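Structure first, commentary second.
Here the complex is missing one protein chain, while the rest keep their positions.
And now, chain A:
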Amino acid sequence: MSKIKPSKGAPYARILGVGGYRPTRVVPNEVILEKIDSSDEWIRSRSGIETRHWASPEETVAAMSVEASGKAIADAGIDAGQIGAVVVSTVSHFSQTPAVATEIADRLGTNKAAAFDISAGCAGFGYGLTLAKGMIVEGSAEYVLVIGVERLSDLTDLEDRATAFLFGDGAGAVVVGPSQEPAIGPTVWGSEGDKAQTIKQTVSWDRFRTGDLSELPLDSAGNVKFPAITQEGQAVFRWAVFEMAKVAQQALDAAGISPGDLDVFIPHQANVRIIDSMVKTLKLPEHVTVARDIRTTGNTSAASIPLAMERLLATGEAKSGDTALVIGFGAGLVYAATVVTLP
């Protein structure tokens, strides 16, 4: 039997740089209220959201990703040519083939980096980060670009008063690279497919292929509604707060970090009520900085954690070297939590 030479990776991996892109158009609750019977006060009290960003036709999934990635690459202090792999998590890129990651890798000027998309909903950033860490430690890439990007405004039913206000658009990216010290803890992740119906797309795309649109929901103008994201609010809230608090605690335990050691908490920005309730359930000490980027960004699924991370670092609420707990959770249901050193 011939002996195969093994690959040689770095001892550990770390996040070296972060970047974000928020679409130019800021949408206040007043605009949402044009199509639903609700109030600014109701939206704020149920979600914490005051404004969100919606992408223009030019702010495509690829274009937003390139902008965010350029910032992350500059922040990491590397050259795009050094990137060995590009991992994109998205549920709102409407061309399934080819993966949008290849276009992004090309536009960034990488040297034919491996590039692929993953579908892990609001846990996508943690899934991508885990893949990146594995590639770096295993040796198949020295630097990996992980991007979370969404245009959830395209998947929002603006006439559904339970979700119309919730979603936003944007891209967040990190460069992950080699480290001599552990800077990304063990990932606690998983899926609960038995709860798949709690967050889902209203209609499958292939319903449009059959041409039988007779039983599909219509909008107020009488047109068949585009597929949108819908959820069972109370069931998702219970799972997100109480089950995900357990997962977050497991990630802390796995990393050997006590709540007192923690500087920053960056949960997926799903709803400020979920964030507040998680903080309470986890009994996080007062000194821990908690990301509440959702107030002005809305829920941007896979993009929410890197976007919130970038903002905390930009405003000085968090600093390079801080220890942060990150947890993503959402449609699947899927989740991923880990402890990282901030870039």
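As a convention for this text, a contact is a pair of C-beta atoms (placed from the backbone, for glycine too) under 8 Å apart; a residue touches a chain by one contact, two chains touch by 3 or more; residues count from 1.
To be clear about the criterion, contacts and distances are computed from a predicted model.
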Out of "ABC transporter substrate-binding protein", "NADH-quinone oxidoreductase subunit L", "1,2-phenylacetyl-CoA epoxidase subunit B" or "Acyl carrier protein", the chain not pictured bears the UniProt name "Acyl carrier protein"
Of the residues A:Lys200, A:Arg273 or A:Arg295, I need the one that contacts the missing chain. A:Arg273
In the whole complex, not just what's shown, which of A:Ser7, A:Ser220 or A:Gln234 touches the removed chain? A:Gln234
Chain A residues that touch the omitted chain in the full complex: 45-46, 232-235, 237-238, 241-242, 271, 273, 277
